[in-house]
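Note that one protein chain of the assembly has been removed; the remaining protein chains are unaltered in position.
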Amino acid sequence: MQAARLHEYTEEMSEALTVEEIDRPELERSDHVLVEVAGAGWCQTDNHVIEGMWTEYVPQELPMTLGHENAGVVAEVGEEVTLVEEGDPVICHPVQTCGICRPCRLGEDMYCENSAFNGLTTDGGFAEYLQTNERAVIPLPDSVDPTEIAPHADAGITAYHAAKKAVRELNPGDTAVVVGIGGLGHIGLQCLEAMSAADVVAVDIKDEALELAERLGATHTVNSSEEDLAQVVDDLTDGGGVQQILDFVGSDETAGYGTEIAAAGADQHVIGYGGHIHEPCQALVDGELSLKGTLVGRYAELQELVALVDRDLVELHTSRYDLGEINDVAEALEHGEIEGRAVILPP
Amino acid sequence: MQAARLHEYTEEMSEALTVEEIDRPELERSDHVLVEVAGAGWCQTDNHVIEGMWTEYVPQELPMTLGHENAGVVAEVGEEVTLVEEGDPVICHPVQTCGICRPCRLGEDMYCENSAFNGLTTDGGFAEYLQTNERAVIPLPDSVDPTEIAPHADAGITAYHAAKKAVRELNPGDTAVVVGIGGLGHIGLQCLEAMSAADVVAVDIKDEALELAERLGATHTVNSSEEDLAQVVDDLTDGGGVQQILDFVGSDETAGYGTEIAAAGADQHVIGYGGHIHEPCQALVDGELSLKGTLVGRYAELQELVALVDRDLVELHTSRYDLGEINDVAEALEHGEIEGRAVILPP
Amino acid sequence: MQAARLHEYTEEMSEALTVEEIDRPELERSDHVLVEVAGAGWCQTDNHVIEGMWTEYVPQELPMTLGHENAGVVAEVGEEVTLVEEGDPVICHPVQTCGICRPCRLGEDMYCENSAFNGLTTDGGFAEYLQTNERAVIPLPDSVDPTEIAPHADAGITAYHAAKKAVRELNPGDTAVVVGIGGLGHIGLQCLEAMSAADVVAVDIKDEALELAERLGATHTVNSSEEDLAQVVDDLTDGGGVQQILDFVGSDETAGYGTEIAAAGADQHVIGYGGHIHEPCQALVDGELSLKGTLVGRYAELQELVALVDRDLVELHTSRYDLGEINDVAEALEHGEIEGRAVILPP
Partner (left out) sequence: MQAARLHEYTEEMSEALTVEEIDRPELERSDHVLVEVAGAGWCQTDNHVIEGMWTEYVPQELPMTLGHENAGVVAEVGEEVTLVEEGDPVICHPVQTCGICRPCRLGEDMYCENSAFNGLTTDGGFAEYLQTNERAVIPLPDSVDPTEIAPHADAGITAYHAAKKAVRELNPGDTAVVVGIGGLGHIGLQCLEAMSAADVVAVDIKDEALELAERLGATHTVNSSEEDLAQVVDDLTDGGGVQQILDFVGSDETAGYGTEIAAAGADQHVIGYGGHIHEPCQALVDGELSLKGTLVGRYAELQELVALVDRDLVELHTSRYDLGEINDVAEALEHGEIEGRAVILPP
């Protein structure tokens, strides 16, 4: 089968992956599931993997097929699989968990001690077929198109996971700030709208992004390259500050927003990454600010996100590309030139 | 009356405060309470106030009587006070709150929008008398000596507040790390012991502090100037890491412990301050680490801490000094030479 | 001033209250507030008070002016009041709390140990003026009409309080059941819609009520006098049952719904009352069903509800009556003949 693989870490996106012919994966365990990929979202994390930025955090062996945002149709199942059968459309949670370790038993899929992460620690879905397991697939309702929903497998669930944590702390009359209305942020914004009655301030440096935010329900928009965010927030909240910040950018600058615009007891959810946090401890102590790292989300949360999509409460902006164009996509995202979320279509 | 007052910010502790004669405070509101001070704890925060380190966080006008850890006996009450009367022994929550703003209505005393903080934004208790209000005093049970309990008004409640947040996330079999077994840390450790069944690892650079920790129930102790904390934790937890970190030190070094020893989904409570946090966003994202600033605690939490003291579940190590020795105490704490918690006794 | 007062408990609604001339209340404390009433909602609880049904639960002295759902304009304030001043439009939380007892300090206004409940334990607002206190009034935004919002002071906040508890447990894909789409239920339904993405099943015995529910966003409606609720729920949830039940009726029959339609781990919120719960303990044990009594709501929750109203997320159906018609209203509600929520207008 065709697959787009990384052979060497590089800063050069235009030649990052090699599209080549490899063997179709074989099912080796009774709970394995083979999925014929209908679509695979391209993600900022793919760029980070190519740059070698994950080598100190997770075990990685090259060459590896990238792609962790997959949906498709079940092609084959292990002998003890009961949840799905051949022909079922599914979305694939990116992490294949064991179901046995203590984190798994607590529902904390992302902390599984025996997991494989598609396209990060094991072969992913920029390919015709993806091997995953029963605990990683979610059957799709008829209303949902696998190609269209693919990016939700990571972009969607990551945004949903952060939004769900924020919603728990948001009351009517409170304000949330969404920083970065891109692939993840525009989903996070919709999740906040669907699950809370809080006011939402959308922050970006592109006016089109802010127009999208407005259309998706943002109460206010701020172009942070032109306006002083701290001042705007101060005006909007009568000096009180905001209760929740969802930072989908994670630059040096946005990482510092919490100390400028947060109400007492607020959370800043650190979702995007790339930049640094640099604050005096006292800046967190005064006002009891929390900086909360957040990473993908649970299997059960992806079920909940599928329910939102099924009810038309979350829409996703995608643009489609062939597998052969994959390095162009990598390059384009690096320069912020992808409209919506790129979905790669295998041949 | 006699009071120890700050006239100018300075790095020179040995001459920081002036003990002088000022007017006894007058009660101006129907809810005011005048307390004859029986003891006032000296705190690292007093050193920080003297250095001017709080000027950019709170409004401060000099000269000001310092002292935010007070207990004593009610000397006079405003006309609508019902909770206490003349002669009642009380401990004083350091913050005089309004009871009217939204944070007050949510029980979030520390976030009150109309508050006065003894010894930080208004005159405190290094004096014969302290003016406070009905919402800031807690009647003491007979078993408790006001002079002895005074430091709990801030050191105690700050430690309790952080420990209570940690306990909510600690299950039997989990591990908590207490960094710094000083005035706050030795209380935090006892709160963890009283309210959870988690294993507790005590970290300090002084062996006497670690001996105290052991006597107070710590499961393990680590002298971080001699042992490699990350290695010790790795061994103790079979590579799993710890669930909760309570950093009572807040130096550049301790602020980084979370990324070295935390289990997935862990919290590092930032309690001590003075140092900086400096981490890549990715270090928080991977493993979903949270850095949570924490500041003093609620009035209701001070009630709970008094209940612990009343049940002999938390003991406090104090050494007593006269008001005239106050600058010696400031100097001694700066050099880590105070044994237990210093309590200043007014004349 | 004119006031509608209860002199004797009775089952006879048509002569329950006496409209008579009494003295306008005097402010006696520094935090007292006198409100000129713009509207006062009539409530099922008023019928229950008239019947003497609250005598074994709270202290009550007759004669008493009824009326606990009030809004109006501040006419006079005690000397230490800062939150409002003469002329400010306000809604009145029905409970005047002390701000000093431990429940108050925890934000639990309903559990205050020194409270007065308008129209239940002290004179209420079926009158020209109502005496309340600073901790019970919430300033209204300009967009909100005091007469129109009055019933939210109890009907609204009670529904909001229950809905907020339910929302905390409701994920997308889950189902909530609202039993009784009357004065409270139609607000509860809107609160669920505004703050969650769960499916909502509305249950009533009147078709007009169900039409209203549908218009307000209910996913499904069930006329329980014609359809078998358990069967409908079974079909809708593939046999899984519902996660949250909000029972605004509280009859013998509705009190038993939980054991018929609940998913494992579900909550049945007991809001309406009048009937009995009668279940074997085993019926709660198997499936871990919780029956949760719920009563009015916190001051901070009424702030949140005002924010929802201000954002047009909750609408209220009212019909207006003069103070002189008050016994007709009592009689009509007893027979289920009030359209929307009745609001009494003082002369």
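Letters A, B and C mark the chains as written, and numbering starts fresh at 1 in each.
We adopt the following convention: a residue touches a chain if its C-beta (ideal position, glycine included) is under 8 Å from a C-beta of that chain, and two chains touch if they have at least 3 such contacts.
Just so it is clear, the structure is predicted and the values come from calculations on it, not from any experiment.
Student: Among the chains included here, which ones are touched by the excluded chain in the whole complex?
Tutor: Spelled out, the missing chain touches these shown chains: A, B, C.
Student: Given that one chain is not shown, which residue among C:Gly39, C:Gly272 or C:Pro346 touches it?
Tutor: C:Gly272
Student: For the full complex, which residue in C:Pro103, C:Gly125, C:Gly156 or C:Gly183 touches the chain that was left out?
Tutor: Final answer for the missing-chain contact: C:Pro103.
Student: Contact with the hidden chain only, please: which subunit A residues?
Tutor: Listed in rising order, the touching residues are 29-31, 80, 82-83, 98-100, 102, 104-107, 109, 114, 134-135, 298-300, 303.
Student: Suppose we count only contacts with the excluded chain; which residues of subunit B make the list?
Tutor: Residues 168, 171-173, 194-197, 300, 303-308, 311, 313 of subunit B touch the chain that is not shown.
Student: May I ask you to list the residues on subunit C that touch the chain which is not drawn?
Tutor: Residues of subunit C in touch with the missing chain: 53, 57-58, 103, 108, 110-111, 250, 255, 263-265, 270-295.
Everything below uses one rule, namely that only the chains that are shown with their structure count from here on.
Student: Since subunit A and subunit B share one sequence, what rotation angle in degrees maps the C-alpha trace of one onto the other, as a multiple of 5?
Tutor: So the angle, rounded to a multiple of 5, is 180 degrees.
Student: Same or different: at the subunit B/subunit C interface, is the fraction of residue numbers used by both copies above or below half?
Tutor: same
Student: If you average the Cα atoms of subunit B and of subunit C to get two centres, how far apart are those centres in Å?
Tutor: Using C-alpha averages as centres, the distance is 42 Å.
Student: Listing for subunit B: what residues touch at least two other chains?
Tutor: none
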